[in-house]
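This is the structure I want to talk about, given as structure tokens.
One protein chain is absent from this view; the other protein chains keep their places.
Per-chain numbering from 1; labels A and B assigned in written order.
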Amino acid sequence: MTSARNESRRPHLQQLGEWWNSLPRTRQWLVLIPVVLLIYALPVLNPPILSTEPGTNFPIACFNAARFALIALGLNVVVGQAGLLDLGYVGFFAVGAYVAALFTSPDSALAKLPYLVTLPLAMVITMFFGVVLGTPTLRLRGDYLAIVTLGFGEIVRLLATIVPPLKGQVGFQEVGHPPGRLPDGSLIFASSNGTPWYWLVVTLTIAMLMLVGNLERSRVGRAWVAIREDEDAAQIMGVPTFKFKLWAFAIGAAIGGLSGALFAGEVGFVNNQKFDVPTSVLFLAAVVLGGSGNKVGVLLGAFVVSYVPDRFTELANYKYLIFGLALIILMIFRPQGLLGARQRLLAKGREAYQRLIGRPEQVSSESALAAESAKGVGA
Amino acid sequence: MSQETGLQEVPDEAGEEHVQVEGGIVAELERMTPEERAEHEAEVAEVVAPDREIAVGFGETLLELREVTVRFGGLVALDAVSFGIRRGEILGLIGPNGAGKTTCFNAMTGVYRPTSGQVLLEDRPLGRRKRHQITRLGIARTFQNIRLFGEMTALENVVVGTDARHRTSVLGALLRGPRHRREEAEAVERAMALLEFVGIADRAADKARNLPYGYQRRLEIARALATEPKLLCLDEPAAGFNPAEKEQLMGLIRKIRDDGYTVLLIEHDMRLVMGVTDRIVVLEFGKKIAEGLPAEIRDNPAVIAAYLGVPDDGAA
């Protein structure tokens, strides 16, 4: 899998990784805080190199990128960490968006809830959907799972079309938003105003990054990676594989639902047109492009997938073609994505390695997809 | 598990500042006097030793196969095989290629279900338990063809083994609850000791797939020991080893037994089997043809016939 060519092309990236790895945690924070501040300031700064205007309003483009980042983070739990190919992720995104719409839009017959309440509600409900879909399908081999989830994504869209209260193409207007008005009386969270929405999504993404990071550095994350690497061996080493696959699915679904609800709030309108399977493949492209199994990688991938069509609007019509081709080319020449899989699986790992051998663990950028899991047991 | 391990306790906060020794424990070990090293090894063995209740006493039957038959379609891979493994012993399971040794392993660890017959651990039938439950009950194994989690470091691989006995919930891990913290700390402690115990601590931070072959074999043993098994099953652990490495491995297997574990060993190399086991069970064509002390097996005509001269090798 790793050709010598790849090895020689990697060094500076690897050096960067090693440098970062060797920094004490306090100094890592010193680097991280300004970076995060810069990310928050992005829509206000609107730097000319990055600006997507006049094609796309820059704060909106930032919001889109952040939304993709959140989605990619959730899908990465499923695809990158647990190694389950979920092609129907858009289905969970759609469920989240519909939850927000149904409970806040005046077009819905349901009780009205404050928008911010629908965010956790959307997570809970999509989690439920994840469990319902996962329970029968997660015992299956990986490629069956892929096609079943693909079907699921499409079914959610079809149901939105044919089940009357979901209002098909008419959809729901005036989906809610967080409260608050500016001094001049206009809404803070207006659809036209991307910046506050961007801040909200970035904040939630950082929160999710931390929570997902906590899981990664625990028996849950180790179980996921073990399943990805060799499911049979994982089971024999005492990992309840089905249970943890279901958890990966449910957690991925919940994050998908959250981003769906955020999307519904920002756009303010939900109908059945926005949740097609191509969108799902775009999500997958974000994860695979950046480096499945690498949190920084998938954020980068999400940025590329969202930013390129916004910046180069003349390419927007070609985006599916471009990312479809990118998937093929990537799989043939660099299946690990821009950055390879990278996970820390121990809560006190740094200290442990330091104590034992006096240096941090090996940095590597190999593929999460490189795991061979189709081997037979004990042949 | 004992917390006083002798490995320096490093405060959780700002741990880096407290690492005094260049090269960590591994390098420090190089500089120790023989007495210090022996003391350190005893401490490591202490941490590695199993810490769980076993319902049977030493010398009593820990695991029993009762008339176990495994059939694949028309092929009878195991035919009414019965034998017991006593707590604290090293039992060798030998036989020519295709005799059903690995099938026997697979039937014990839940990979296959016996077509008929029972496997009993501490007098309780394993029944239809799932593989991970059997591991939690106390049977751990290594694989003939190494099956490590290649993208994990050696240390992480071993910690996956310790997770078999952990009870942290997903919520607990998400919010870093007290049990999570305690179990993580204990797991790393034990995993580090295990790596030292099998002698591969110097490569603790390397990804498993980048380790040399001999290290990978040892890492498999460490990972299996991490589940604190009542019975450790080694499936041809010496495959591909040179004589010197085999010698080291025999030492390691004895050390594991002396640390309180019971070991079942499948092995082709008669010399190794004769040298390390307390008793031997011989399979041929899915049937048990002999059982007894190594010396008895060596002189057993049926075994000699089955092996056609291999025992000479063993006697050499």
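Quick note on the criterion: a residue touches a chain if its C-beta (ideal position, glycine included) is under 8 Å from a C-beta of that chain, and two chains touch if they have at least 3 such contacts.
In the analysis below, contacts and distances are computed from a predicted model.
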Quiz item: One chain is missing here; what is its name in UniProt, given the choices "TonB-dependent receptor", "Branched-chain amino acid ABC transporter permease", "Phosphoribosylformylglycinamidine synthase subunit PurQ" or "Membrane protein"?
Solution: "Branched-chain amino acid ABC transporter permease"
Quiz item: What are the shown chains that the omitted chain is in contact with?
Solution: A
Self-check item: Residue among A:54, A:165 or A:183 touching the omitted chain
Solution: A:165
Exercise. Check each of A:277, A:298 or A:346 against the chain that is not shown and name the one that touches it.
Key: A:277
Self-check item: Omitted-chain contact residue, chosen from A:24, A:47 or A:142
Solution: A:142
Quiz item: Which of A:62, A:101 or A:150 touches the chain that is not shown?
Solution: A:150
Practice problem: Touching the hidden chain in the full complex, which residues of subunit A are there? Just list them. | Solution: 1, 83, 85, 87, 102, 108-111, 136-137, 139-140, 142-144, 146-148, 150-152, 154-155, 158-159, 161-166, 277-278, 281, 284, 288, 317-318, 320-321, 323-328, 330-332, 335, 367, 369-374
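FYI, only the chains that are shown with their structure count from here on.
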Quiz item: How many angstrom lie between the CA centroids of subunit A and subunit B, rounded to a whole number?
Solution: 39
Quiz item: Within the complex, which stretch of subunit A touches subunit B?
Solution: 24-26, 211, 214-215, 217-223, 225-226, 228-230, 232-241, 247, 251, 293, 341, 343, 345-362, 364, 366, 368, 370-371, 375, 377-379
Quiz prompt | Footprint of subunit A on subunit B - complex, ascending | solution = 7-8, 10, 12, 14-17, 19, 21-27, 102, 105-106, 109-111, 130-132, 135-136, 140-141, 143-145, 147-153, 155-156, 159-161, 163-166, 168, 170, 173-176, 180-181, 183-185, 187-188, 191-192, 195, 201-202, 204-207, 210, 223-224, 227, 235
